[in-house]
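Below you will find the structure I want to go over with you.
Here the complex is missing one protein chain, while the rest keep their positions.
Order of writing sets the labels: A, B, C and D. Residues in every chain begin at 1.
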Amino acid sequence: MIIGKIIGSVWATRKETTLTGAKFLIVQKETIENTKVLYNSDILVAVDQIGAGKGDRVLVTSGSSAVSINPDKNLPIDAAIVGIIDSLDL
Amino acid sequence: MIIGKIIGSVWATRKETTLTGAKFLIVQKETIENTKVLYNSDILVAVDQIGAGKGDRVLVTSGSSAVSINPDKNLPIDAAIVGIIDSLDL
Amino acid sequence: MIIGKIIGSVWATRKETTLTGAKFLIVQKETIENTKVLYNSDILVAVDQIGAGKGDRVLVTSGSSAVSINPDKNLPIDAAIVGIIDSLDL
Amino acid sequence: MIIGKIIGSVWATRKETTLTGAKFLIVQKETIENTKVLYNSDILVAVDQIGAGKGDRVLVTSGSSAVSINPDKNLPIDAAIVGIIDSLDL
Partner (left out) sequence: MIIGKIIGSVWATRKETTLTGAKFLIVQKETIENTKVLYNSDILVAVDQIGAGKGDRVLVTSGSSAVSINPDKNLPIDAAIVGIIDSLDL
């Protein structure tokens, strides 16, 4: 998983029908250098089902594993927010 | 998912037979720095089933999750356009 | 999918038995900047079943989706040539 | 798999329910140049089930293969610690 901060959201009316109702958040990736958190310009869009919002630091799962957040549907997604981070212990 | 802009399309007569009729669009990736959208030279080719066209800003799902846009076929694709973006809220 | 040019092939006598008879082509990745095609030193090896050859510009599917070019076997491959490109419309 | 060193852990109370009880460790990636191990600022978060701890050098499996560390659940994870490294023979 990667660590990132939610910086916004995406509005898309026309989309794959299985994605109706999905909430798309924009996540800026973080990296860590000598226990210091750094941001870079890498962003990704992740689906959220756990109530994350702008400014939250989150755990994001990428790739086809992200589909497992909704095992009943076979969502065409490659990133999902799977946790809202309380703290990092470095 | 990544955000990108459609800049063209690919024409390929000879292809895997399961891809007959597939529409291949060229997407230029976007990144975001301080709420400003930047383009770089990274491109990818994505299959489209939702009617996207040149100039559209789109959401692209990469990896094997892209296959889910057509669950009846087992398409050998690794990228699909899953949404046409109306706006970004940053 | 990525766009690339076939620049050679790989000969490997000892291999996983499910790969017996597989044709391994070396693909140089392309990127596009201002409608101009650029090559870089990134290469990958892809399995071909559609008759591509040296010099062809091709569409390559990466990741586990590549396995779908032969649904009867469970090939341990992560890249397949899925189309031979006639032209790009940019 | 990649080689990395555990430099910390992540605490996330709100998460996907299938991840309840999961242990999230922060791994700094290593690379090797002329038999010398180098660290860079690339980090990832991996789930651990084998008892790894801070300072351990570990083997990390990325992507949907990581899900196999718990075949009974369909965990939404993309990285897992699969081995604690005793030594590298270079």
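Operating definition for what follows: contacts are C-beta pairs under 8 Å (C-beta built on N, C-alpha and C of every residue); 3 or more make two chains touch, one makes a residue touch a chain.
The shown structure was predicted, so the numbers you read here are calculated from the model rather than taken from an experiment.
In the full complex, chain C makes contact with the omitted chain through residues 7-16, 18-19, 24, 26, 28, 41-46, 63-64, 66-67, 74-79. Summarising the interface, chain D meets the missing chain with residues 1-3, 31-33, 35, 38, 49-51, 59, 61-69, 71, 80, 82-90.
Here is the rule we go by: only the chains that are shown with their structure count from here on.
On superposing C-alpha atoms, the copy chain A sits rotated by 145° relative to chain C, to the nearest 5. Per-chain Cα centroids separate chain B from chain D by 31 Å.
If each chain is reduced to the centroid of its CA atoms, chain A and chain B end up 19 Å from each other. For chain D, the set of residues that touch two or more other chains comprises 64.
Chain-to-chain contact here is organised linearly: an open path runs through the chains from one end to the other.
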